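What follows is one structure encoded as structure tokens, with my remarks underneath.
Here the complex is missing a single protein chain, while all its other protein chains stay put.
Naming follows writing order (A, B, C, D and E), and every chain is counted from residue 1.
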């Protein structure tokens, strides 16, 4: 399946993300999920970004709301707009999971 | 200080609990915090219960609401009623922290 | 162009999730998609007329009416609203109340569903 | 006997935190303590008259009036209520509305404070 | 024309918020979704408890007695009564130290034929793949 996963928190209370598999996986970081794209906790990338084979996206509005800019975003992650997220949902992936 | 800490969740999103120190520390498990008193995740006690020198309490109403009984409670933890919690707050500790 | 249905559950005054949902709906409408929105649980707060606008809180009633004007179907969970004391007469114009089967039936007719659950 | 003030913030229809707060207040009153309660943020939902009782949700209006009858002072955050569309006329009898300084002043006069924050 | 499979996946413990309760009430409402659909169209839910969500399916919950509110247990039993498949992840029960005899196995007391299925995450993954839309709670 082609699955777009939304993450909206810095600290997760589920482990579904670690277990779910998809042939094509998109991970869209929104709200407080955007911190995974910019923080280096203990000098390291967020473990969220180590999911093999996934494509990572971060919502630019939610980054800027929190005082961060595209320049600070991890190179694994693509900065996107609301319109881009619509295209990801409607064209690139078949289903979504807000974890 | 004499501090009563309330924990109401199974998965914590703060690390204040691990860092706060008190001369006398009471840890009162309520709502979904009661799971720390009964679950043995991976066969082990909850890490919550390893806080050195603390006294642990669990609210009986919230245990039973979730299908557990006093018989299942970890021996480190004392089962208490709402009335007991009032006494802990008013008599045994000086201040409270709901984390 | 497709049919996109969003289910919005955990949102509240002062939370970013409702803002996110309305901005995403707006972007989907702008691209020509059909958009349905189901507000349930705490998100039914949108069903209350007379919310006072403070700069400290996002105030979405105007945005909601704009999106309804652009053709978005927006429905709130009737029981969730009643439990919170939001009655029929509180519901802003253009917004419907229904039971949960409305949402499930909409998912049947949708190309994509984004169900925003969580706490 | 002491003065005990609770600040209740994150509660909602369907959450256990309001239930917890009211039961704890009841137990404190039963032991002869003076109890103050401040409801802020989402917990202001108690300020709304006409919440319909469903078995699926805890319904605390009756319990609240009982505790007020036993002398508990219960006040909700006025701005938080207005932002949610709960106006003065929605407030059940015996319950007050005030600004946040009411709560801070109560903590001044309290032997113990339990501030229930979190999300 | 046809049936739509929907996965309702509950990942969090009960009672903190309305979240797991809404998964139950929404999945049960699939029974009446047909009034909005055309002849022969149905919505077919599977309700899945995974991660800490398996804590929703413990038995002997006393929520009604102690707090006057319907327990998650009675909702799950209502689900079985209307023949809705209810799955609980075995690995998560094991991880949390929950035994099968602590869990809601059936709703025989209410006259339900269907029983709870204790399944592996691999089976849940397959069900998720088979559903066109996913509703995570």
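The rule is short, and it goes like this: contacts are C-beta pairs under 8 Å (C-beta built on N, C-alpha and C of every residue); 3 or more make two chains touch, one makes a residue touch a chain.
This one's a predicted model, so the numbers in the text were calculated from it and none came from an experiment.
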Quick one: jot down which shown chains the absent chain touches.
A, B, C, D
Given the contact definition stated above, which residue among B:10, B:73 or B:99 touches the chain not shown here?
B:99
Omitted-chain contact residue, chosen from C:12, C:44 or C:64
C:12
Contact residues on chain A toward the hidden chain run 8-11, 31-32, 35, 39-43, 61, 64-69
Can you list where chain C touches the absent chain?
12-16, 19, 55-59
Residues of chain D (touch criterion as defined above) contacting the omitted chain:
7, 9-10, 40-42, 79, 99-108, 110, 112-113, 115, 117-119
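One rule holds in what follows: only the chains that are shown with their structure count from here on.
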Steps in the shortest chain-to-chain touch route ending at chain C and beginning at chain B
2
Report which interface contains more C-beta contacts, comparing B-E against A-E.
B-E
Label of the chain whose CA centroid is most distant from the centroid of chain B
C
So, what's the distance in Å between the C-alpha centres of chain D and chain B?
24
Where in chain C do residues touch two or more of the other chains?
41-42, 79, 112-113, 115, 117-119
Check: chain A positions touching at least 2 other chains come out as 9, 13, 95-96, 98-99
